[in-house]
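Omission of a single protein chain aside, the complex is shown with its protein chains in their original locations.
Every chain is named by a letter (A and B) in the order it is written, and numbering of its residues begins at 1.
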Amino acid sequence: MNAPFPTQTPIADLQLDNVSFEHRGQALLAPTTLTLSGCRRTVIMGPNGAGKSLLMRLAHGLLPPTSGQVRWQGKTPVQAMVFQRPVLLRRSALDNLTYVLSIHKVPRAKRKADAMQALATFGLTSLAHRPARVLSGGEQQRLALARAWLLNPDVLFLDEATSALDPAAIKAVEDAVMTFHASGTRIVMTTHDLHQAKRLAEDVVFLHNGRLLEHSPAETFFDAPRSLEGRAFIQGELIW
Amino acid sequence: MIPDSDNPFLTALQLILHMDSDLFSIVTLSLQVSLVAVFLAALTGLPLGAALALWRFPGRNGVIIALNALMGLPPVVAGLCVYLLLSRAGPLGDWGLLFTPAAMVVAQWVLVLPIIASLTRQQVEALHGEYAEQLQSLGLSKARMMPTLLWDARVGLLTVMLAGFGRASAEVGAVMIVGGNIEGVTRVMTTSIVLETSKGNLPLALGLGIILLALVTMINALAHLMGETAKRRLG
Partner (left out) sequence: MKKTAIVSSISLLSLAWAGLALADNDYITLASTTSTENSGLFKAIIPQFTEQTDIEVRVVAVGTGQAFETARRGDADSLLVHDTEGEEQFVADGDASERQDVMYNDFVIVGPDDDPAGIQDSDSIGDAMRRIAESDSPFASRGDDSGTNRAELRLWEDADIEPNGEWYRELGSGMGPTLNTAAGMGAYTFTDRATWVAFENPQDLTLLYEGDEALFNQYGSLLISQDKHPHLKHDLAEQWHDWLLSDEGQQAIADYEVDGQQLFFPNAN
């Protein structure tokens, strides 16, 4: 399985310098410094309200930080994001894919073939002409992944991408994540599912109450978390 | 148009059955004027409404309030303004449009534009709330989001167009002033109804009203069916 446009150059580091975020005077993220580099699978973890999704949106550039800087060290890479609830356009599955190709100026003649190939990659070929928004939750999320796939991203963000899905669909999404990674894409994802984190994480970023408490390799975090909160979280005492 | 009944429903039926060329030209002119006016209002109002939904700028609230208020603009006032504009003594007098169907299109465009722009803003703003992060993530600028949002809001916007068409086809104050109700040239359904009422020919006036209502109902039914089909198909 090859991404349509294989990348060669190393992916630029993402650097967050003292990035903080306030909303209506309330600090939702304390000043945070973090560097994400290489072709790694980083899982952002933490209980509900820890600021995982917020950190991811800041990193992806969907939100401007209140203070601090979000910087790519080098050429800004191609990025894609898959949301908890997939936002699909009100058209067929196929048209949802040709749409992103048209945005990225892929020649018209090439679009349909590329899109069909992406559908095949994610097992959606038979659903090509179905309206995207009547697909099941799992199918919709796979379509969102297929859409991201077509962008051939250097960095893929996933925000709680499996939290509304049944086990089979979760498995499909996790497989897809591994496929992306295998093709050279850096993965940054949030999850509150400890088991999923253990299955997928190479690195862990642990947040609690809007503060970054740990950023370490997965084994280190799961075996010997440095923070009390991290330990409680792993032991299931800090749920959500 | 020779009615020989005091019953407006019978009159309407007779008018339809003996569809003479006078009535036919009045009905077609009504539809032509209103359809073209709504089309032009859509051409201008859809981008305007979408732009208002997407951009924040000083005075934006003022524009939104003004558009909402203009949705209730009395047609006769719109007609008067267009009349003064198109009259020979007015700034656009040289175009010679007064008392032509084109003048009626302009007047109805003035009436319909605020409806389409204002309701489009609401629809697009709601949809933007849902789509914003995804489209931003795909790297779309606001200008490039506009066509996507307008197309995806199409089912709701169809209803907006219908509201505009309803206003255009039902109004009489504006077309009366700028069209002049000239027989065979600018006489439409509504001005005919006013004329027949003023002649005391109430059954004929009401008969024409029934035909107008039937036409508008047919167009609405068609659009409703299209909308339902689209909704079922697109989820």
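By definition in this document, a residue touches a chain if its C-beta (ideal position, glycine included) is under 8 Å from a C-beta of that chain, and two chains touch if they have at least 3 such contacts.
Worth saying up front: this structure is predicted, and the values here are computed from it rather than measured.
Across the complete structure, the visible chains that the omitted chain touches are B. Considering B:18, B:88, B:144 or B:231, the position touching the chain not shown turns out to be B:88 (whole complex). From the options B:105, B:140 or B:153, the residue with contact to the unseen chain in the full assembly is B:105.
Interface note for the absent chain: among B:18, B:60 or B:199, the touching residue is B:199. Contacts to the hidden chain, counted on chain B, fall at residues 28-29, 31-33, 35-36, 39, 87-90, 93-94, 96, 98-99, 101-102, 105, 180-183, 185, 195, 197-202.
Criterion: only the chains that are shown with their structure count from here on.
Note: centroid distance chain A to chain B, computed from Cα atoms, is 46 Å. Note for the complex: chain B touches chain A at residues 130-131, 133-134, 136-140, 144, 148, 152, 154-155, 233-235. The touching residues of chain A, counted against chain B in their complex, run 57, 60, 62, 79-81, 83, 87, 89-91, 99-100, 103, 131-134, 151.
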